[in-house]
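The structure under discussion is supplied below as structure tokens; questions concerning it will follow.
Of the protein chains in this complex, all but one are displayed in their positions.
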Amino acid sequence: MNAANLSLQLLTGLQIGAIYVMIALGLTLIFGTLGVANFAHGALFMIGAYLGYVVAEATNHWVAFIAVPPAVFLVGIVIERTLVRFFYNRPASDQILVTFGLALVLQELMRWIFGGTNLPYGTPPWATVPVDIGIGYYPPWRLVIVGVTAAAVLGLFLLLRYTRFGLVVRAGMRDPEMLGFLGIDVPKRFTLVFGLGALFAGIAGVIGGPITGVTPDIGMAVLVPSFLVVVIGGMGSLAGAVISGLILGEAVSLSVLIYPPSTQIIVYLIAAVVLLWRPRGLLGVKGVME
Amino acid sequence: MTSNKSRFPKPLSRRAVVRATALAGTAFGACLAAGRGPLGFVRDAWAEKAYPALGNYPIKGSTVKFGFTVPLTGAYTDEGNDEIKAYKLAVKHINEGGGILSTLKPLNLKGQGILGKKVDFVSGDNQTKPDAARENARRMIERDGIIMYSGCSSSAVAVALQYLAQEKGVIYMVGLSHSNDTTGKDRRRYGFREFFDAYMSGVALGPILAKEYGKDRRAFHLTADYTWGHTQYQSMKDATEKQGWKTVKNIMTPLGTKDFSQYLTAVLNSDADVVVLNHYGADMVNSLTQAVRFGMRDKQVNGKHMQIVVPLYSRLMAKGAGAKNIEGILGTVNWNEKLTDAGSKIFVKAFQDVYKEPPSQAAQTAYLQTILYANAVERAGTFYPPEVIKALEGFEYEGFGPGKSTYRASDHQVFKDIYVVRGKAPSKMANQFDLLEIVEQIPRKEVEYDSKLLGGDLGPYIPNKT
Partner (left out) sequence: MITPFGARSRYREFWIMSGVAAVLAALPWLLTLIGGYTELATPILLWGMFALGFDILLGFTGLLSFGHAAFWGLGGYASGMILLRVSNDLLLAVAAGTVVGGAASALLGYLTLRRRGIYFSILTLAFAEMFYYAALAPLQDWTGGDNGLTGIPAAQLFGIAMKGWPIYAVIAAATFAGIYVARRIARSPYGLILRAIKANETRVASTGIHTRHYKFAAFVISGLYAGLAGALSAAYQTYVPTDALHWTTSGQLVMMAVIGGTGTLFGPMLGAGIVLYLQNVLSATIPQWLLVQGLIFMAFVVFLPGGVVEAGRRLARALSRGRKRQPPVPDAASVKGVGSVHAD
């Protein structure tokens, strides 16, 4: 195995990790700020994929990329306003249960509307021809995924660091009660944060749909590893989510070279090991969700 | 006699009478089944000999129910949809005549139901999962009183359903299952398979692959990780190695994998110049499309053009993958809608008239299995499962597909000619369904094998009463 081949495998790992990162970002944002474990996050990803397919088929991929994430953002807002916010004071298990139920309902709703078969969400014509990236040929769309994810992470970082809204969000992750005392409209902020998380899931759905396929169960399929990414990285830590997402992606990709039957288990193994050694996750913030 | 029926206990008197005539009835029925006398239009229950109760036999009333369990969700949804369409068509033809009833020989069916009873059916979604399939089948057996069930697109489902059939004493006509195990090590007396198996595919493809791509090739296999994938890989490995190829590596991919990128990069990292995709259904659609996107069709390794092989093909999968991607790729099928024999033409027309698109091989095997079962019952003169089984064992027929086909008694597998096909170039397609062209028809005797080769034991005619 030479360097070029290994780097090809590493690149694949990067791309696999990218999807995890996108979803984990939304999850940890909602987790850290609202304290809600959003089991419906995978369903938001799935909705993004379905809407992406519909819009892309009707128009083209650019329109889909621009129109769908805001649509999912709105869906997130609606979910928060009508359902989730009544559960902030309910026990944690209730929050899990209601979002889990919501995920099932959304999944079956999509199955009812679109059927259970895989919808052929293709990539744009220019993306079907593999490009030579020096170390070999690679599907361009997967490079797009990596690029979009990087841009999204950067955008989120800038948002949180340099805007007022971001400041409020970061403060809210530490101590929402205090925020209220300071006169900030906490409910409105919460709604926006939930919507933001949904936005990320929507973006992931639009660009990831062609890779994962478009069926009702992709939501749940992507949710469990993403939750692990969040937990490994540390609840409420965005940098942690990014790092652990990449680590897990690489682990999945490289395990194929070492011992293929372990590809599926490796994610859980790493989660188990990390959580037993560092229960708070790699970069977990003390006091969050303890 | 142990029976798994859980109905309200009947009045003792009738039961005693039935049991008393059991012996006489069995003897009489055996005579009827063996004899060639015209069974005539038997309408009354008395004409059907009083065999002992077994499974859901005897049937009360003037309708008989079939159960169809097909995948309507999961990796093999497309085949499942096609299967249920074919089942409905078969029931219609059994009840009203038409379809291959006009070409199948020898035919006992009259186009007026079976033994005077009209056929009705119930169906369920088995989600491409063995346990959901078993639950479906159990419910249909216990609640709906079906006398036969059929359907599946996954060999794991087929195997699970066969074991259930053997246990419950209800015949199972396998749907689409390609694994060697279904009529190999997992063969059961109550299960019957018409669809060809992986061994036949391997033996058929081997020489043709060597002819097209040369004898000095290195193959990398990606295999669906369940019974079918395993046997398909084994058969392909044996067949290609016999031609001189080397097998570089095999990686098992979980059934239902969506993203094959890490496996495909591993292929690119090796020195293989052929990639064999032992995948079916949605798996194949994804792995093939992604393989093409990774540039495998244009790659050159060791001075040779890289090739992709898909041992088990279907038109539905080809449609899902797209004509551009399957162009030139070789594989095998059980049947093709372009066959010119009378039976195939009639079936294709009947299917197309109702559903506006031609049937796939999943539809073909579903349809044929139902008709064969019904015909066997009519031949046996009874619904009593052991007699129907005996009527199917060794049954030789023709009139649907090429030449003569036989249901071999030693393993309940049909042997007939099969086809090697190749994906058509988009420019050569006559219409949107014209995706595969037949390269060669492989005669039956070339793919036949000794039933001991795959092992397995059929089991008893009467389900075990441990």
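Here the chain labels run A and B in written order, and each chain numbers its own residues starting at 1.
Here is the rule we go by: a contact is a pair of C-beta atoms (placed from the backbone, for glycine too) under 8 Å apart; a residue touches a chain by one contact, two chains touch by 3 or more.
Being a predicted model, the structure only gives us computed values, none of them experimental.
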item	value
Contacting the left-out chain in the complete assembly, out of A:Leu10, A:Val54, A:Leu74 or A:Leu104	A:Leu104
Residue of B:Gly80, B:Gly124 or B:Gly295 touching the missing chain in the full complex	B:Gly124
Touching the absent chain when the full complex is considered, from A:Leu83, A:Ile184 or A:Leu257	A:Leu83
Touch with the omitted chain, as defined above, among A:Leu10, A:Val54, A:Val224 or A:Ala239	A:Val224
Sites on chain A contacted by the missing partner chain, in the whole complex	31, 37, 83, 86, 89-94, 96-98, 100-102, 104-105, 107-109, 111-112, 220, 224, 227-228, 231, 235, 261-262, 264-265, 268-269, 271-272, 275-276, 279, 289-290
Touching residues (missing chain, whole complex) on chain B	2, 4, 6, 122, 124-125, 129-132, 134-135, 138-139, 142-143, 156, 159-160, 163-164, 167, 186, 225-227, 252, 254-255, 464-466
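Note that only the chains that are shown with their structure count from here on.
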item	value
Intercentroid distance (Cα basis), chain B paired with chain A, Å	41
Interfacial residue positions of chain A with respect to chain B in the complex	1, 5-6, 8-9, 11-13, 15-16, 111, 116-118, 120, 123, 128, 130, 136-139, 141-142, 211-213, 216-218, 221, 252-253, 256-257, 260-261, 263-264
Interface residues, chain B side, partner chain A - complex	72-74, 77-78, 81, 251-252, 254, 258-259, 261-263, 265-266, 268-269, 282, 285-286, 290, 292-295, 298-299, 320
